[in-house]
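Following: one structure in structure tokens, then a few remarks.
One chain of protein is taken out of this complex; the other chains stay put.
Let's turn to chain A:
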Amino acid sequence: MKYLRGMGVVLLLWYVAAFLISSPVIPFPHSVFIYTLDQFVPQEMHLHLLYSLYRILLGLFIALFFAIPTGMIAGRVPALDRLISPVLYLLYPLPKIAFLPVFMVLLGIGDLSKIILIAIIIYFPASVTIRDGVKEIPFEFLQLAVAYHLSRKQVLKDIIWPAILPRIFSSLRITLGISLSVLFISETYAASYGLGYSIMNYWVMAQYTGMYAAIMLLSLLGLLLYIIVDWAERLCVHPRANM
């Protein structure tokens, strides 16, 4: 429901803009909808959507796969944190997208370089958020773990993991927006599928209705991912886990 209200506001703004500017550069929303419905399959929009979804999910997965242990180690072992955190801080603000040509040369111009770029961009904020989450676990709980003779595995499963799970979700929410815009840029080169490619393709052909259709799909893809993240969080994070 709240998403429908949000869409209503965006649509209203869009109509106002289209009406005021009245140029083919900003088509009316309804024509974009009709175009999307008509051309979804003929223009292979479903394939573009799926390719983008695949790249972003894989990028997120790879990023978390490395960010979770990094954050855990940095949060738990102060000696290693003194090494890890400065490295994270140094590399975090680098414009990773500027290294795109390097990735293209090293990883090829196919899917891999795109996915790795997304993964690297998400890796840094995710690591830092998870590290902070681990550091904020109350000392009392860790002392409890010692007093009640919990094994390393039990400490991880019963105390650390539930405490950082909400952090993982908030880092996902923070990085989803970034990863979608990076996805767009990475799909503008050497791609034949993906919403980014599709947008640029329509742009070059000055086919604005189609371009807006692809932009709208990218936005809906983002919305869908946000809804999934929220839903998954409700499913696996206890509301009181945020101490």
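Please note the rule applied: contacts are C-beta pairs under 8 Å (C-beta built on N, C-alpha and C of every residue); 3 or more make two chains touch, one makes a residue touch a chain; residues count from 1.
Methods note: contacts and distances are computed from a predicted model.
Hidden from the displayed complex is a chain whose UniProt protein name, among "NADH-quinone oxidoreductase subunit J", "RNA polymerase sigma factor", "ABC transporter ATP-binding protein" or "Fatty acid desaturase", is "ABC transporter ATP-binding protein". Contact with the undisplayed chain is limited, among A:25, A:144 or A:178, to A:144.
Considering the whole complex, the residue from A:26, A:73 or A:159 that touches the absent chain is A:159.
Where chain A meets the omitted chain, the residues involved are 140-141, 143-151, 154, 158-159, 162-163, 237-238, 240-241, 243.
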